[in-house]
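Presented below is the structure to which this report refers.
Every protein chain but one is kept in place in this view of the complex.
On to chain A.
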Amino acid sequence: MTETLLKVHGVETYYGNIRALAGVDVEVRRGEIVSLIGANGAGKSTLMMTICGSPQARTGTVTFDGQEITRLPTHEIARLRIAQSPEGRRIFPRMTVYENLQMGASLDNLKYFDEDVEKIFALFPRLKERKAQRGGTLSGGEQQMLSIGRALMARPKLLLLDEPSLGLAPLIVKQIFDAIRALNKEQGLTVFLVEQNAFAALKLCDRAYVMVNGRVTMSGTGRELLADPEVRAAYLEGGRH
């Protein structure tokens, strides 16, 4: 349980001359759910993409499963079974729902596709109804489900979720968070998620990090951070209406 799966050490990432990450240290252990919370523009999504090598960190190291991946091309990082449901969902708009899921399973050349797709359809029955529809015609919430489903199709060792609750109705958010919890409990899936919905994220996770202006300013268990007065003031009470 305590073995480190992902270790981000001293990572700085730049967009041109603008420093988006200013030396970030984050650690995700095998079998954990770890949340990353913070305001808009804090660098949360940049960290997610830097783990996947797009863009690559300028300094610092990213280590996955004992192997340094900082300079690996994105597709090779993906082949180590790091799957991401990225910011903005990035559904292939002119491919059907089914084809989008097939793309998710391309690492194994669709070997487990039939078996896995049924699990995804059980998780998100809406996707089954829409399976022949083009990705671009789905609603935002449906695209979110598809994006998560597509990431799960890769049979990941580490699942990166960037704002899984964005644009979803509360009931569906609950459903998705329940699904993440179940995958984690039953299959030991390791999850690292970015959330704006700090309350839900902190309740779900084992541990969490708080990010401000490209730096990690606080970390602890979900329970600790939920009780922390600073976190409450900045991310919970102001945001919960």
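Here is the rule we use: a residue touches a chain if its C-beta (ideal position, glycine included) is under 8 Å from a C-beta of that chain, and two chains touch if they have at least 3 such contacts; residues count from 1.
One rule holds for everything that comes next: contacts and distances are computed from a predicted model.
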Options "Xylose isomerase", "General L-amino acid ABC transporter membrane protein", "Sigma-70 family RNA polymerase sigma factor" or "Aspartate carbamoyltransferase": UniProt name of the undisplayed chain: "General L-amino acid ABC transporter membrane protein"
Among A:40, A:67 or A:109, residue touching the chain not depicted: A:109
Residue among A:52, A:69, A:148 or A:210 touching the omitted chain: A:52
Where the missing chain touches chain A, by residue: 52, 54, 73-75, 78-79, 83-84, 86, 88, 90, 92-95, 99, 102-104, 106-107, 109-110, 136-137, 150, 154
